[in-house]
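Here it is, the structure, as structure tokens.
With one protein chain held back, the other chains of the complex are shown just where they sit.
Take a look at chain A:
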């Protein structure tokens, strides 16, 4: 029985869907196998903030009943019905708490579902629970979670990336075949890279943001997390589409993603290396795996060209002005009045202003406070034009650079992150060093274009996962899935199977002393 369960959790979502449809296995068995895995390993990984066993099993039982009944009830089931999924705890759900990784929302329950959650429910995908993240998605390591860091399944002393480290680690540790993430500056793709999983930031507006607790509204995007490129395509088709509840939602159809993942060739496609996004500042092992992927794509018939995006040198600076500016505005609603925590001042007059000050002081962690203060500064009179205004102009320059690059190439390619997973605690007290993790992922958010990260192998010097990032023009998400699926299949052929097959067995892993002392935000 244990072996059978072990086998079930290792299947891709596409394989599980096929087995469910063929009635080789039940949705309850699949869901229970994942819940058992969570019980077995999540004490070490800490990917989940809440486990939703009862509801998940009830939804799975509904799927099994519909299949058993046959006829129209079975025919109307979505292809992914019964395939379980984990949801980042920034996305609101009825019936489960939503914390955003913050003390200010501890114990809070949303009175409504995010649009993407409604879509999961309509497809009858059992929701296994809510995954850990840096507080309000602000960070690159999940160490800024108020509920303790998530650990990387490849090495429990290392970070799983962030902010969506919980979703990526859950999928890498076989606790869930699929997860939802949110990506404001790389929070889906960078965790994907360092945990050896696949993560996609769709085109801005391709997936509704309604019900994702806003961090930076002009940059935020919900997207899929999975172990295979095809699985991400399947999930993006479930969650995507126009939503009248999100006024930035696109009306364009994005229904060719799964087909694109199944095309199976890149012959004649032009793939552009971004000169500014590799080389200096990138770990040798990352650079080696990146070059290897370029050669493999070339061997598969793609034409490799070099492109230059000179304004990317301003991207990190522009991001760290625009994002905190939007943060300072979006997080003003946590005021101790309408929802969440209320803390009363210890002494002095009990006015609403002072209650707000005490509530936000106690409820927010250091990184959130830093970004709110920085944003308040960037938006203040006298600095607005020099900071926020200039950053918005840089955004235009970066979009123009990408337009020029896409005139020469169908997709662009770079490493996803400059390094492999670093040790817990290593960068926690150096905000600027932490920000540099997102240097290659931020440009896509500034420009609104889609990006995908997939496993590119293990770095020679530390044996840890390296991510390869693909970027496409706005609305051309399908190109990412086409090229991504081809590169994945060539690499897996070379490795003799999926990269995650090389990950250590978590059941025998022991937590190190370093990791145990690094918990929580400082």
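By our rule, contacts are C-beta pairs under 8 Å (C-beta built on N, C-alpha and C of every residue); 3 or more make two chains touch, one makes a residue touch a chain; residues count from 1.
Here, contacts and distances are computed from a predicted model.
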item: Missing subunit (named according to UniProt) among the choices "Stage V sporulation protein AD", "Aspartyl/glutamyl-tRNA(Asn/Gln) amidotransferase subunit C", "Nitrous oxide reductase" or "General L-amino acid ABC transporter membrane protein"; value: "Aspartyl/glutamyl-tRNA(Asn/Gln) amidotransferase subunit C"
item: Options A:48, A:147, A:254 or A:387, residue touching the unrepresented chain; value: A:387
item: Residue in contact with the excluded chain [from A:100, A:356, A:424 or A:486]; value: A:356
item: Option from A:341, A:409 or A:454 whose C-beta touches the chain left out; value: A:341
item: Hidden partner chain, touching residue among A:111, A:268 or A:497; value: A:111
item: Residues belonging to chain A that touch the chain removed from view; value: 108-112, 203-205, 218-219, 244, 247-248, 250, 311, 313-314, 316-318, 320-321, 328, 332, 335-342, 344-345, 349-358, 360-361, 364, 369-370, 372-374, 376-377, 380, 383, 386-387, 389-397, 399, 431-432, 435, 445-449, 474
